[in-house]
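Have a look at the structure below before the remarks.
For this depiction, one protein chain was excluded, whereas all remaining protein chains were kept in their positions.
Labels run A, B and C following the written order; every chain starts at residue 1.
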Amino acid sequence: MARIVEVPEYEVQDGVRVDPSRTALIIGDMQNDFVTESGTLVVPGAEETIPAIRNLLEQARESGMRVIFIQDTHNDGDPEWEIWGEHCREGCWGWQVVDGLAPSEDEATIRKPRYDAFYGTGLEHMLRLWDVDTLIICSTVANICVHYTASSAAMRWFNVIVPRDCISSFNDFDMEASLSQTATLLGEVTSSENIHIGVPETEEIYMSKLEEAATRERGGS
Amino acid sequence: MARIVEVPEYEVQDGVRVDPSRTALIIGDMQNDFVTESGTLVVPGAEETIPAIRNLLEQARESGMRVIFIQDTHNDGDPEWEIWGEHCREGCWGWQVVDGLAPSEDEATIRKPRYDAFYGTGLEHMLRLWDVDTLIICSTVANICVHYTASSAAMRWFNVIVPRDCISSFNDFDMEASLSQTATLLGEVTSSENIHIGVPETEEIYMSKLEEAATRERGGS
Amino acid sequence: MARIVEVPEYEVQDGVRVDPSRTALIIGDMQNDFVTESGTLVVPGAEETIPAIRNLLEQARESGMRVIFIQDTHNDGDPEWEIWGEHCREGCWGWQVVDGLAPSEDEATIRKPRYDAFYGTGLEHMLRLWDVDTLIICSTVANICVHYTASSAAMRWFNVIVPRDCISSFNDFDMEASLSQTATLLGEVTSSENIHIGVPETEEIYMSKLEEAATRERGGS
Partner (left out) sequence: MARIVEVPEYEVQDGVRVDPSRTALIIGDMQNDFVTESGTLVVPGAEETIPAIRNLLEQARESGMRVIFIQDTHNDGDPEWEIWGEHCREGCWGWQVVDGLAPSEDEATIRKPRYDAFYGTGLEHMLRLWDVDTLIICSTVANICVHYTASSAAMRWFNVIVPRDCISSFNDFDMEASLSQTATLLGEVTSSENIHIGVPETEEIYMSKLEEAATRERGGS
């Protein structure tokens, strides 16, 4: 009696170019409890996303692009543990970012209390401080941390780029729901090898709806 | 070549009881441009949700439950018009709440700049002021205004109740994505006739994860 | 037995230049209840600030600078009325902006529930949308709406400019407290005739701490 639905077509970009001085790579919830075999709440496929994320991480580091690590963070009495069981207890092994993606000492880490990395954190402040307008979101779970972080970013008109080989989910429906919403409403879906970092003189840089509007406005006034 | 996916099973509640003194009925984006035939961005099925929403509205008014009308609100230069075309221009007919659900003079109306009714508005302030902890969300579009308002409410641990006959969407996938996320992550999915307003002495009132946790905590300290 | 204190010296700028394409003029709480003789909560000196504010308003309109009117907005049951008595009831005469500063039809107006114009409103969203980084704040009361709006702006690293002839207060101490905090912690204090709108080619534009830092960072990386 399983119900099935048709997935509406959505666009997957075959090339997205970003300016490293205006972009941040967000690596979210890639913590042992979600990713490593003995974690308490392992997401299928999360471990397999590590190489693609690491590849982007290395490119970001080389190009001087900002990197922000997000850590889901809970303590005793947190009602999330009623729903999901204990996970990501502050300071413990399960809370740490997986070895394969460990932050360097001078990279930013942010602790978040809920699914959305903008909620109850200094993420927006940090992005404004750095004059970042574009986020590449690599995270798990596709329809939870990825999705609600992407949607909060899009509400604020940040450009959102989600490489689908850098996210993971509990089932296909949740993955499609996240990608479809992102591609249709929030930003761009692509794959990690199609993200090009750097600004060649002869190519057009990605311009957001917001920048287009601002450009038009200024030209007109 | 249409892709299909299986919808994971999610729970649809066959009875949800709410305390009218702690609950607000949110009627969102039921504006002419989204709902009425000659609107600029009509959502299929939105008009058919009016009777079920009106029924809840009448029960809310009778019981003294708070009602908040949300109006999507845009002006010249808004980048949303790049995406969706012009809609909900502040003050115009298309921006007004449909006749069948018109707010009375003493009911709260909130203007929102983006999909999420919490973002850039006084909604949370109003809910805290009124000591409301539960939201019944009747709105369109299921996977946009409904979903991002529900998710922002859930981040803050408000109880979220979405009656599925009071929301509408552009296609089945979007509806299922919204309901599945809500039932699994954010709150309760039910139908409008299964929402019972009032607190009979012999029945247990709905208690949120947050309240359960708070109750346990206090008992323990 | 009146206590007196020495006011620490603070800087009053004798010339501040702003780029009209990056600046917004904030006219806050200049509503009948606070300003006009028969209002319910008249601030001494508020009415006398109208000409200086109008002068800036006219310059802003001529130069294409953004203008945002803020309206303190309350309804029945608002606890602010316990403290201040009834004032600024939504939609009423006392809530309207004074005639001398009436917004034109295409100028933005924002309703705020509390002292701080950033709190529970779409102000930040609007400023980001418009790529504004500098605020000129003309408002009343100096140590309430002016101060808490200026501080919220400064937390977000907006440049804050307060022309002291465009603000008013209940007593000298409150005025000095507001100006001293602004000049020392939040931004620039000046007078309206010392604000120069426009960007001459040969002059340096005001650069915020944030921009200085961003410039240095980029140069260094």
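Throughout what follows, a residue touches a chain if its C-beta (ideal position, glycine included) is under 8 Å from a C-beta of that chain, and two chains touch if they have at least 3 such contacts.
Just so you know, these numbers come straight off a predicted model, no measurement behind them.
Peer 1: Which residue among A:Leu41, A:Ala108 or A:Val199 touches the omitted chain?
Peer 2: Of all options in A:Leu41, A:Ala108 or A:Val199, contact with the hidden chain holds for A:Ala108.
Peer 1: In the full complex, which residues of chain B touch the absent chain?
Peer 2: Per the touch rule, chain B residues meeting the hidden chain are 21, 64, 125, 128-131, 156-157, 210, 213-214, 217-218, 221.
Peer 1: Touching residues of chain A against the unshown chain: what are they?
Peer 2: 75-79, 106, 108, 111-114, 119-122, 124-126, 129
Peer 1: Please identify, in ascending order, the residues of chain C that touch the omitted chain?
Peer 2: Here the touching residues of chain C are 2-9, 77-79, 82-83, 114-116, 119-120, 143-144, 148, 151-152, 155-157, 171-174, 176-177, 180-181, 185, 208-210, 212-213, 216-217.
Everything that follows uses one rule, which is that only the chains that are shown with their structure count from here on.
Peer 1: Degrees of rotation, nearest 5, to put the Cα trace of chain A on chain B?
Peer 2: 180
Peer 1: Rounded to the nearest whole Å, what is the centre-to-centre distance of chain B and chain C, using the mean of the C-alpha atoms as each centre?
Peer 2: 35
Peer 1: Suppose each chain is reduced to the average of its Cα coordinates; what separation in Å results between chain A and chain B?
Peer 2: The mean C-alpha positions of chain A and chain B differ by 27 Å.
Peer 1: So which stretches of chain B touch two or more other chains?
Peer 2: 77-79, 114, 119-120
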